[in-house]
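Beneath this line is the structure, given in structure tokens, with notes to follow.
Left out: one protein chain. Kept in place: all the others.
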Amino acid sequence: MPLYLVLLPLAPLLSFLLTLLSGKWMGSRAHRLPILAASISLGCALAAGWDVAHGVVTDADFYTWITAGDLQVSFGFLVDQLTAAMLIVVTSISLLVHIYSVGYMQGDPSYPRFFAYLSLFTFSMLMLVLGNNFLQLFFGWEAVGLSSYLLIGFWHQKKSAADAGKKAFIVNRFGDFGLSLGIMLVFVTFGTLHYQEVFQAAPGIVGQQFTLLGLTFELPTLIALLLFCGAVGKSAMIPLHVWLPDAMEGPTPVSALIHAATMVTAGVFLVARCNPLFELSSVALNVITVVGAVTCLFAATIALVQTDIKRVVAYSTVSQLSYMFVACGVGAYSAGIFHLFTHAYFKALLFLGCGSVIHAMGGEQDVRSMGGLKKYLPITYWTFLLASLSISGAPGLAGFFSKDEILLMAYTTNIGSGRFAWFIGLVVAFITAFYSFRLFFLTFHGRFRGSTEQRDHLHESPPVMTVPLILLAVGAVTAGWLGSPEILGGHSMWDHFMAPVLGRAEAHVPHFTEWLLMGISVFAGLSGIWLAYHLYVRRPELPGQLRESFSETYRWLVNKYYVDEFYVAVLVQPAINCSRYVLSAFADATLIEGVVNGVPRLIGRASGRLRRLQSGHVQHYLAAMASGAVGLLVWLYLV
Amino acid sequence: MVPLSWYLLLAAALFAIGLYGFLTRRNMIVMFLCIELMLNGANLNLVALSHYLQDLRGQIFTFFVIAVAAAEAAIGLGIMLALFRNRRSVYSDSITSLKE
Amino acid sequence: MAEPFVFDVASLALAAPECFLVALGVLLVCAEFLFPGQRLLLPALTMTGILTTLGLVLAGSAGIGFGGMFQVDGLARFFKVVCLVGTVFTVLLSQRNRQVEGMRHGEYYSLLIFAVTGMLVMASAADLIVVYLGLELMSLSIYCLVGLLKHDLRANEAAMKYFIMGAFASAVLLYGISLVYGLAGTTNLAAVSAQIAGRDAASEPLLLAGIGLLLVGLCFKVGAAPFHQWTPDVYEGAPTAITAFMSVAPKAASFAVLARVMLAGFLPIHEVWAVLVAGIALLTMTVGNVIALSQTSIKRMLAYSSIAHVGYALLGVLAGTEEGLSATMNYLFIYAFMNMGAFAVVILLAEKGQRRESLDDYRGLAASNPMLAALMLLFMFSLTGIPPTAGFIGKFSLLMAAVHAGYTGVVVAAVMLSAVSAYFYLRVVRYMYMDAPAGGKDVGLSAGVAVALGLAMVGVIGLGVAPSALVSLASQAGIGFP
Amino acid sequence: MPILSVLIFFPMLAALLVLPLDKDRPERIKAVALAVAVSEFLLSLPLWSSFDKTTHLMQFVERHRWIEPWNVQYALGVDGISVLFVLLTTLLTVLCVLVSWRSVTEKPKEFFVALLFLEGTIVGVFCALDLFLFYIFWEAMLIPMFLIIGVWGGPRRLYATVKFFLYTLVGSLLMLVGIIVLYRAGGNTFDILALAENQYPIRLQLVLFWAFFAAFAVKVPMWPVHTWLPDAHTEAPTAGSVILAGILIKMGAYGFLRFSMPLFPNATRMMMEPMMILSIIGIIYGGLICISQSDIKRLIAYSSVSHMGFVTLGLFSLNTQGVEGGILQMINHGIVTGALFLAIGIVYERTHSRAIADYGGLASVMPVFAGFFMLFTLAAIGLPGTNGFVGEFLVLLGAFSSRSWAAVFAATGLIIGAWYMLWLYQRVFFNPPNPGLQGIAAINGREIVVLVPLAALILVIGFVPNLLLDYMHVSVAHLLARIPQAEPAATGPLHALAALLP
Partner (left out) sequence: MLTLPKILFAYFAVMILGLAGAAVTRRNPVHAVLLVLAMFLHMAGIYLTLGAEFLAAVQMIVYAGAILVLYLFVVFLVDLRREVQSERFVDWHSNSFLVALLLFLALAYGVGRAQVEVPDATAPAGVLHLGVELFTTYLLPFEIAGIVLLVAVVGGMALARRDRAATTAEEEVR
């Protein structure tokens, strides 16, 4: 095993431990070690990418983790094309966010803790993508969840932050519930958890059935769906999407790194990684596609009316993640991962841009208090614009290539729900462009709506923050070129690169159709931008009127379709009530304790009664004795 | 010849009468007397059986029983006297301080 | 028809302990008159005598004497040892108890000795006549011992009640004996057994009646329900040393008789009376354990506890096997130590004019007298039957015997009731350790009680940890009673 | 050197050394107690290093005749199943002594005597190879525990301690009857190994299974005989809670392993599903009930019910992963719940409150402590990388292999577990700081020394569980080989009950 592979996760792990232990002493210098570690990791990741690009695929065990009976699980690394891509995304964005945080988190009393957590996250995410077996994936899966939990609740004195962290963890546990069952089913089916062995044996299970809870499933479908449960949780798909918007309670760099670029994409990574299994079940693929499409629309519509700058971006993340799932669902794993790749850059950029704005506004996150920031924050303005264009699918930018690829594949797939997904995708492309630019215009154009105090403190962020913005902007523009399709003169490099792992989903359509589809989606994006410009720059009074005329719809959107409330009413509150009234008060305290305390009490009462039989009157005693004697005789006669 | 069972029945009746008195009387002296009745019932059994079994054992046992009865009477009456000195009562249902 | 018996030395040798005790008793009666001022003379004499007797019992050989009326065998010797051990304890406890209670009668020790004589006779009695006389000798002595505190109303009452009920019980017993005599034609237990073997007891109601009435009388003596009601009242009223004595020695002697009568005499019809004994045992355990729960006086609680323990001990008789008999012996021996220990603490805590018999007097004892509390804790756990105390070994042997004899159901009930018993024994521990002190308690230690406590502690721990010798002895003693 | 005897009796005899010490100089008492506990731990280390992992046979065996008429032996020995528990016991006792340093102010002498006695008896339970000897230790342990809860416990300690005592006593006594029946049926011997050689009739096996179940289920505690546990845990002093949660309740599950499974293999097979169902009820019921607890210790206590449900679920999966997972989970639970109780003891010493509502924002005041507690919390909810994950995963995997539905239901425990533990953590450590907590002392060196070993163990076992699993493989394989793998003709609770009827 190459040394750089060991170093890759080890550097951030050591950095985490050292920073945590020496935090007090390091104080404001605490960022040095984590940044160093992230740099090392990036270097190693590049090395790994280099090796992979030259055809060296590593699959090696590090040491045996768990042995029990025929179960043998190792910590081991699988570095192939998919891993390499993920490694580069993770380490590069991680490094940039590290650097950005030096500025953003300056002066925070828990500064060292923040960097320690960042390192922990980097380590976890690397373990997730590096793993060569399901259990190590699960290890990384849960570890990133932990980092996410810790970072969301970083400002734990705030109840809402602590709540959000907890919520993220618990909601994810619902997904993990399915994932862990899926892993067990994999083990029970294949007798191993090692990727390569499982994938090699995968075709053999077609047609087998498995009975769970009295229901009989096709074995591949069941495995795929259970695994997908995990992805649903981690990637915030319906119905487990509720945690991600709340996760915005965390510091903004965290949102950029974890809740946009890397961790939330782990679900996509999982599906892509397990594509040999998913390929066996069209049912599962359809489910993924439909879930993806529905979530896509769902999140995008909510994003339309959000006023919290980060929440808009958060819903946009959910929506973009859905695209990736749609891609996976229609079998275009490569396209999905490609979108993951590009999205990482422009979404991280968006978040960090938001962070810059928030930094300037002194913590203010409500767009209604912003406006006209263009002249105060020029760098942020331009980079933000690039990111927004990218996400809206402006031709030539990163988002354009990846999104187009997905829509194309959805249109041409033979998965039943493909066309449906394509249509939704198209609509969402329009909506995405609209709300992205709504946000953009509201923030940077028009007049400033905040307090004068805020206005006085407006300032561009320091270079330590803006440099990462610029670097990311480069990514947001150029990342897509790696996968530019042949009709645009590219070579579909990405697809070719990924083919050994993810296979190649060829779109067998005439060039004309391909052009047409591209045109439609570009048009959708541009019209979205135009509409936003019209509503928020030219006719700023219109949105208010629209709000009035569609007040019912507006209310549903603003309240996020009441999904949270629904969960509270259907799951949380009943569980608490059940705990308090049914289990605690009734079953435990009344029923079981009733017996447990009741029997002794009964005996005690009997004792009090029987005690009175001992009346002190000798005649009573004698009578008892005589009766006893007579009774004894009678009994003897009768027996 | 009187059947053995007659004696045994008489003994049983005597024993039962003694028991009845013993259970119902309040005066402890009378209760002691009732004990004597019961003992006599047993004695009658022994003597009658001794006669019919042609075995002296029963008769001899009866001697011992009479001796024991004498001893019992002495001690029982002694205890009663001590009690009477303290309580000025010979009624069994008036001594009920030890109970429950 | 008894064989003609001519007095011989061999018989006398067999009865040497009894003879010695009689002589000792007479000597004590005289000593009281001859040396009235010597306060330590009588206890010293008594103790020496009892220990000598113990030596005689242990040194004596087995055999049958007095024309088959007197039998020295394992059972007899074992029970004699138990009675004598109980008496040793009693003598140790008596001095202080008598001081506290203000008892000055010299007859105390001689009556004690006569009572023990009766017990030894009972243990060896192989004939119903001897059984009856031994029993009376013991009982009459104890009636007197209970009533010796003549100025004490409670003692009067206790003696009175004990006497009335005891006399009644012995009359019933006698009547039962007369019936058995009639139907078996003999009073010798071995001969009775031979007589009734093979007879269909169910078709002879009078024989059943005889056995039943005999059983009633003996159950009264051991304090089994529903013939137990004298126990709490008498135990409470009697001088504490005598209470301790009664809970151990006479009980053991009565068990000796019960075991011998039921096992040597009526074993052939075991299945007939086993049901009765099972019922009595269960009822006894229930009554003892359940009523003890609501007691507030420690003496009374221990009285009910002793009833419960009788119920356990009956399991061994119920089993009707060699193993069961051994278990009962085993148990009574162990019981002597733990119960005497508990009573020693009760005696030690009492002061002149202050009985301190209420459970409340035990609150916070651990703070003021840690050693005493620790010992009481030990005895309480032993009475509960928690290992590694001796109480567990005793209970275990009984349960094992009963299970092996096929009475698993009874055993399950017994263990459940013993869980009930844990509650009230623990209450004492709780009061001592977990409650605030109810006021300072200076406890003057007397040498006798200290020795008794030490002995009891050594016994309870020693027999719990290394019961091998005891169990072997008991099982050897039980041989011959299939 | 008869190492097991030494381990059993050294603390007891050493406890007697504490007795003559001057009770007005508690420091000296504590020092002696600590020295004893540490020596005991060091003495137990050879068990770790000299253990032969390649055999299922008992090791370090000592065998002496004891009560000859009953054929009782003084027989000790450990195999791969029990050796770890001995080590856990000696380790936790050291920590218990340390954590009681300041919290036990009243009668310290008696406390440490009781604690050391307790240690000896517990080691005895895990080492005994003779049923009689086992029962002696099993019951003897009640005495010091009764005192520890009753004398040094919280406000409702009397109720709690008596309840604990009686509850466990009732179960144990039923087992006692079972032991006696088994003694005869197995050829008049109490030797566990000899008894296991026999094959008993199925009806007898079932009856005995239930008799032993009574004792073990109460101890574990399995639903529905768990209600002593919340009271006992809550009211016990910290050291008592740690011992209770860490070791005592393991004895029940250990009993299943050591007695029920090898002695009554067919009955075990038949009772597999009922046991799994009870375990699952325990997991879900215990977890759900935690959600509405307002007392920290009570919450942890109920969580023990849930966690021990995983243990029994694993054991009764009757396959390698399940059983090994179950054993590992027992150790994990000992470490984690022990650690949680230790940690709670540390704050309780400062605040004297167990009510969750009295806390909040503790992470700002005691950040290092919060870190430790976070680790323990994560281990409790089974996060990979901690020991809890390995155990739970193996248990679930075992259950899934045996009965897939069982794993589905049991896995919901993962969700519920995260819910209540994180909620607890949030309410205690996060949220706006409670003004009442201002100015309380940060964690001190002694306390860190107490927590570090457990934290280290959590991580070490989490990453290298084979350190422990290697000890079990052979013994577990041997154990499972005894249990018939074929499904019995009739299975399920009703059939099992019907089989009991004549």
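In this document, chain identifiers A, B, C and D correspond to the written order of the chains, with residue numbering beginning at 1 in each.
Criterion: a residue touches a chain if its C-beta (ideal position, glycine included) is under 8 Å from a C-beta of that chain, and two chains touch if they have at least 3 such contacts.
Model, not experiment: these values are computed from the prediction.
All shown chains touched by the missing chain in the whole complex, by label: A, B, C.
Looking at subunit C, the residues touching the absent chain are 1-7, 11, 15, 22, 25-26, 29, 66-67, 69-70, 99, 102, 104-105, 107, 110-111, 114, 117, 121, 127, 129-130, 133-134, 136-137, 140-141, 143-144, 147-148, 150-151, 179, 182-183, 185, 203-209, 352. The omitted chain makes contact with subunit B at the following residues, 1-2, 4-10, 12-21, 23-27, 29-30, 32-34, 36-37, 40, 43-44, 47-56, 59-60, 62-64, 66-75, 77-82, 84-85, 88, 90-91, 93.
Mapped onto subunit A, contacts with the missing chain fall at residues 617, 619, 623, 626-627, 629-630, 633-634, 637.
The criterion applied here is as follows: only the chains that are shown with their structure count from here on.
Of the two chain pairs shown, B-C and C-D, the one joined by more C-beta contacts is B-C.
Spacing of subunit C relative to subunit D, judged by their CA centroids, is 43 angstrom. For this pair, subunit A with subunit D, the centres built from the Cα atoms lie 37 Å apart. Distance between subunit A and subunit B, defined via averaged C-alpha coordinates, is recorded as 97 Å. The multi-chain contact residues of subunit C, meaning those touching 2 or more other chains, are 160-161, 164, 168, 172, 232-233, 423. Within subunit D, contacts with two or more other chains are made by residues 166.
Taken in their complex, subunit C has these residues touching subunit A: 160-161, 164-165, 168-169, 172, 202, 205, 208-209, 211-213, 215-216, 220, 225-227, 229-230, 232-233, 272-273, 275-276, 279, 287, 290-295, 420, 423. Contacts from subunit D toward subunit A in the complex involve residues 163, 166-167, 224, 226-228, 285, 288-293, 319-321, 324-325, 361, 363-364, 371, 378, 383-385, 389-390, 393-394, 396-397, 400-401, 404-405, 407-408, 411-412, 414-415, 418-419, 422-423, 426, 429-433, 463-466, 469-470, 473. Only residues 1-2, 129, 132-133, 136, 140, 143-144, 147, 150-151, 153-154, 156-161, 163-164, 167-168, 170-172, 174-175, 177-179, 181-182, 185-187, 232-234, 236-237 of subunit C touch subunit B when the two sit together in their complex.
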